[in-house]
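Take this structure first; my questions come after.
Only one protein chain is missing; all other protein chains are in place.
Up next, subunit A:
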Amino acid sequence: MTDDEPTASADAETGGRDVEVPMDVYKAVTVFSTLFAVLCVVVGFVVLDAATQRATAAPEDVNVVLAVVGLGAIALGAGVYAFSTRFRAREMGNSKDDAT
């Protein structure tokens, strides 16, 4: 993120938000959000595979609902992962902050 002030909880100009949380909360966030993200993406691809019969289905045979669910799961996984990057523990400023 591109925060200029490490203690700020929000940075309106860049849209990058930075929330400082206690260490054990940070660990829980890291572990569980990674777990959710991986699970969502894998399940998403499995569902997408099922919807398109492993990408062999003709366009009219594709199960649209299932395909959307699969894409949605992949997007959700990516979203959870991206969302969780805003949390950080105390004294874990990004390297750009340390340099200035």
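Just so it is clear, contacts are C-beta pairs under 8 Å (C-beta built on N, C-alpha and C of every residue); 3 or more make two chains touch, one makes a residue touch a chain; residues count from 1.
Heads up, the rule we're going with is that contacts and distances are computed from a predicted model.
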* **Per UniProt record, name of the chain withheld from view ["Cation:proton antiporter", "Cytochrome bc complex cytochrome b subunit", "Coenzyme F420 hydrogenase subunit gamma" or "ABC transporter substrate-binding protein"]** => "Cytochrome bc complex cytochrome b subunit"
* **Interface residues of subunit A (partner: the chain not displayed)** => 9-10, 19-25, 27-29, 31-33, 35, 83-84, 86-87
